[in-house]
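Shown here: the complex without one of its protein chains, the others still in place.
Take a look at subunit A:
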């Protein structure tokens, strides 16, 4: 087995891991670093449950090798504790089983950062990247809209 040592900057912290170059970022986060907030769903780029941010852009961590992450800034759901968007998901009951929630929160946070005044079309374009099997998406939309309208709260 080919192994390599890798330095990843995750949630502002440098972490060194020994990985196979063939390991996806999702596998490394969950199995090597205990960051289990990013969820394995389809593992095929379809569902968005594994979404993280790499240099402020959303990435499906099942579609990225860990080795690609060297020299980048990676943010996972564990790095968004206490953010307005996390609170908004709680207050708007924007989940049922919660499996899709970390991915939705990551995507919403990236959207709010990149487009603080996103219109409906932009929100739809971005949020189509994630799938929820439980809710009707309405509460998720409400949660996001509440932060876009009141960014400070």
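Rule of thumb we're sticking to: a contact is a pair of C-beta atoms (placed from the backbone, for glycine too) under 8 Å apart; a residue touches a chain by one contact, two chains touch by 3 or more; residues count from 1.
Convention: contacts and distances are computed from a predicted model.
Participant: Have a look at "Transketolase", "CO/xanthine dehydrogenase FAD-binding subunit", "Sugar ABC transporter permease" or "Ribonucleoside-diphosphate reductase subunit beta" and point out the UniProt protein name belonging to the hidden chain.
Facilitator: Choosing among "Transketolase", "CO/xanthine dehydrogenase FAD-binding subunit", "Sugar ABC transporter permease" or "Ribonucleoside-diphosphate reductase subunit beta", the correct UniProt name is "CO/xanthine dehydrogenase FAD-binding subunit".
Participant: Write down which of A:36, A:72, A:87 or A:129 is the residue touching the left-out chain.
Facilitator: Once the missing chain is taken into account, the touching residue is A:129.
Participant: Looking at A:38, A:58, A:101 or A:146, which makes contact with the chain not pictured?
Facilitator: Checking the options A:38, A:58, A:101 or A:146, the one contacting the hidden chain is A:58.
Participant: Can you list, in ascending order, the subunit A residues touching the missing chain?
Facilitator: 1-2, 4, 20-24, 27, 43-46, 48, 51, 57-60, 62-65, 67-68, 107, 125-126, 128-130
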